[in-house]
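Only one protein chain is missing; all other protein chains are in place.
Letters are used for the chains, namely A, B and C, taken in the order the chains are written, and counting of residues starts over at 1 for each.
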Amino acid sequence: MTRARLRELGITTGTLPPGPLNAITDVAGVRVGMATVIRDAPNVVRTGVTAIWPRADIWTDYVFAGFHSFNGNGEMTGLCWIAEQGLIGAPIGITNTYQVGLVRDAICALAVREGASQDFHLPVVAETYDGWLNDVQSFPLTQEDAFAAFDSARAGVVPPEGNVGGGTGMICHQFKGGTGTASRVVTQAGASYTVGALVQANYGARDLLRVDGVPVGREIDRDVVPVPREELAEAGSIIVVLATDAPLLPIQCQRLARRATIGLAWVGGIGANGSGDIFLAFSTGNHVRERDKISEVRMLAPEAMTGLFRAAAESTEEAILNALTMAETMTGREGRVVHALPLDRLQEVMRKHAR
Amino acid sequence: MTRARLRELGITTGTLPPGPLNAITDVAGVRVGMATVIRDAPNVVRTGVTAIWPRADIWTDYVFAGFHSFNGNGEMTGLCWIAEQGLIGAPIGITNTYQVGLVRDAICALAVREGASQDFHLPVVAETYDGWLNDVQSFPLTQEDAFAAFDSARAGVVPPEGNVGGGTGMICHQFKGGTGTASRVVTQAGASYTVGALVQANYGARDLLRVDGVPVGREIDRDVVPVPREELAEAGSIIVVLATDAPLLPIQCQRLARRATIGLAWVGGIGANGSGDIFLAFSTGNHVRERDKISEVRMLAPEAMTGLFRAAAESTEEAILNALTMAETMTGREGRVVHALPLDRLQEVMRKHAR
Amino acid sequence: MTRARLRELGITTGTLPPGPLNAITDVAGVRVGMATVIRDAPNVVRTGVTAIWPRADIWTDYVFAGFHSFNGNGEMTGLCWIAEQGLIGAPIGITNTYQVGLVRDAICALAVREGASQDFHLPVVAETYDGWLNDVQSFPLTQEDAFAAFDSARAGVVPPEGNVGGGTGMICHQFKGGTGTASRVVTQAGASYTVGALVQANYGARDLLRVDGVPVGREIDRDVVPVPREELAEAGSIIVVLATDAPLLPIQCQRLARRATIGLAWVGGIGANGSGDIFLAFSTGNHVRERDKISEVRMLAPEAMTGLFRAAAESTEEAILNALTMAETMTGREGRVVHALPLDRLQEVMRKHAR
Partner (left out) sequence: MTRARLRELGITTGTLPPGPLNAITDVAGVRVGMATVIRDAPNVVRTGVTAIWPRADIWTDYVFAGFHSFNGNGEMTGLCWIAEQGLIGAPIGITNTYQVGLVRDAICALAVREGASQDFHLPVVAETYDGWLNDVQSFPLTQEDAFAAFDSARAGVVPPEGNVGGGTGMICHQFKGGTGTASRVVTQAGASYTVGALVQANYGARDLLRVDGVPVGREIDRDVVPVPREELAEAGSIIVVLATDAPLLPIQCQRLARRATIGLAWVGGIGANGSGDIFLAFSTGNHVRERDKISEVRMLAPEAMTGLFRAAAESTEEAILNALTMAETMTGREGRVVHALPLDRLQEVMRKHAR
């Protein structure tokens, strides 16, 4: 069966409407690019780099941001400055565990290439581990791969999902995982705001997997779809990047980031010890320009955050599910196979449970 | 229909076995007491105090603790010392928003009464708001009420649930909320550990309420069971106290506390802006005695935390559900009525969804 | 010798100019009030309440705030909401350790009295311990004392210093401590901003006391001015409240609060284990009004924070020193005496060290 996004399967979750693309790129100006590296010689490589530009001129027009480390068994660079002043002034990367540093320094090199100011070379790059399928110890990625991801970024389209970019070699709920995205639109006090999520989903136990509350993981027989390795249930990680055009302050971005936890929980993540579950949120709704002495910014009323929280939870939930429904079965190093979530069986289980 | 705990209704959630009492008091030594104040004159009072003793000799034999503020629109005193050194050296209280201070100072007075050392008079007392049913502006509680709660605490029994103690006037998912408790036992590497939760549940929108993933809130017609007031969906709060006998360090108690978020999400909490969702976890598995120069303590391997995380999520989830199924319909000030979750309808909806 | 502020003694510290009052009240709109309770029967009472209004209409026109717990062996209520959303919507209190709760609840009662909205009843009240001089176990303060402090607050004058308000029974560097205040003006990019500090200073070892780097504590012979009790060197606490009219976001208030550490270090504080060293900063430079859907706010450029950091450090330093030079020798319970810092000796030591 051809892979499809969750909604294309007739399954919807949540209560809020998605944006036109149902993707992080529904937030105006956000651009996403991928470099996917799949080869079998001289090493078996199943990895890549995902690039997210909060806006095109991020080098001089910074966005407010905040993060939440729900389970910090992972890496996201650049967090000290986000905690300190809540600003991001460079594109964001996601890749594998062993080459976070390469991608991080590549952003410094990109800034040099672009003649960008030296003020914000504290790049934000996160990772999840793909070493079960990918020969991570061969350190396969190069600076060129990173540049390719950043240079290929596009706005206004649904980013590739499944086995692409940093999500190439991922495993999620013991099915094939990867990259996924989704969005929600929330309207309040006459204004509409979009929240978009992009996830690199590489975590979780099969028995905890739920789709709209239905215990799908328990309903899919291990004899029919084998689990790749038992221990992987407790390892892995998930990176969630949330974007919104709502005018938030840094402290409100922190609040939004924390809600990725809800969407993760709804799918079945519990932040297992081995999992690096680190969530980043940024707002394009304010502008902090490099040379401004005073930035005039806007703050959404605290009460209005509730709608955004629901949007963040729902878009995270659906982005993970899109990663699962879009990722294809993959064979990696040592002939290891990770099976995709079977879409026909998924639909069958949903029907059984009155959805 | 008589109120009942969730399992008495034939509904189970989660995968781990509960302890013998399915209560926080399954953690050996933990004692819970309640003072419930319900009267109609001269003011309509629906409030109380909940008391939790981590162990009987807590004044001199401290427990490690950690907390997580998922949405900090609430109060829990004593957090600076828990963040700093991870110790609790006094019993814990939960009450209404306006009288946190009274209960907090009452613990200082209790320490004086007991001749306890002056070293740890940084009591931990949390609150949720009961002002819709309770005339909170009359400041009805007294130091005697607080003492009554602390002095009545008992180990080895299921604590009262529903409209009792600090949970008396609570509203949860727009049904009558209150106090609830549950526990889980996790066995690993030959050792069994118990995690118990006690919640004061006073949060949430009806449409988000789920029981084992089933959208119960959406299935219960508002015409049949009216919502008390729309705005309450976004206000309220939930306090979760997690206890475990696993030998955890303070930093691991923080990790455990963070997992209450998962259980909350499973029931339908999203940390709405108006909600003070603050979670405390303590471990009785280590002892830090008042005069020790060096404390010999044990640390569970990080890998083994995963089982405890699942236990924390599941016991939080079931504790909230027990609060809902045990709380009775209440009429409060200005004749306002908050309806209990109808148990027959709950069972019917669960059946419909193949549970 | 009459007590005097540091500058009246011909001693200056730091490099920035103070405001006209050299007090927290140099920040326009900030009001400070005190209730001082000193009596010898039936108990020896040496305590009080300090009240700080960030602005007169704080109930409906909130200020941004942030905090830093340098050593969290103390209490400051209301921190969860400041950490969450960075807002204060009530006046601030400081008092003794055992009655934080009373003052905290009194602010709820004050809100009720004033008909203030129920939205922000998460009052911020901090404490330091005065039990060596004051019979703290008699719980001497009443709600009326708290109201007296809040109701007596005045803008535009130097607040009382030394043995007043919450600082009445304080001990600092083993001399008599108390309440102190100071301010600094920083000019950058054509704009002038004021930073004011108010401290309740109750910490520290004599041998660490420095004035403008001069080791004053080591130069004052213990035979001449006895230390009250050796153990007090490691106990006590210091609360610092920083106010500024610079337009800061909550995250920047956190940054400012953290700089109180520098001023404290310059005087000789090291955050001893027994010390609750908790710092709060708020900005009157932005307005978040109760009913606003969107708040238009301004953010000072990160680069411009450096000047404010120096101002925060210097005003904290001088506020502590003013507490020491203004506080008078006090005899408390059990006839215990805590000696004031001898001003003539202070001047002599400064001269010896070429100041």
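Just so we're on the same page, contacts are C-beta pairs under 8 Å (C-beta built on N, C-alpha and C of every residue); 3 or more make two chains touch, one makes a residue touch a chain.
Just so you know, these numbers come straight off a predicted model, no measurement behind them.
Visitor: Which listed residue, C:Leu122, C:Ala149, C:Val214 or C:Ile278, touches the chain dropped from view?
Guide: C:Val214
Visitor: Of the residues listed, B:Asn43, B:Gln85, B:Thr329 or B:Gln347, which one is in contact with the missing chain?
Guide: Result: among the candidates, B:Gln85 touches the missing chain.
Visitor: Go through chain B and note every residue touching the omitted chain.
Guide: Residues of chain B in contact with the hidden chain: 84-87, 189, 191, 247, 249-252, 255, 288, 292-302, 304.
Visitor: At which residues does chain A meet the chain that is not included here?
Guide: The list for chain A reads 69, 71-85, 97-106, 108-109, 112, 118, 121-122, 125, 131, 137, 139, 276, 278.
Visitor: Against the chain that's been left off, what residues of chain C make contact? List them.
Guide: The list for chain C reads 15, 70-71, 207, 210, 212-215, 234, 255, 258-259, 261-262, 265-266, 269-274, 302-306, 309-310, 313, 352-354.
Note that in this section only the chains that are shown with their structure count from here on.
Visitor: Averaging the CA atoms per chain, pick out the one whose centre lands closest to the mean of every protein CA shown.
Guide: Of all chains shown, the one whose C-alpha centroid lies nearest the global centroid is B.
Visitor: If you average the CA atoms of chain B and of chain C, how many Å lie between those two points?
Guide: The computed centroid separation for chain B versus chain C comes out at 35 Å.
Visitor: Give the residues of chain C touching no fewer than two other chains, as numbers and ranges.
Guide: 84-85
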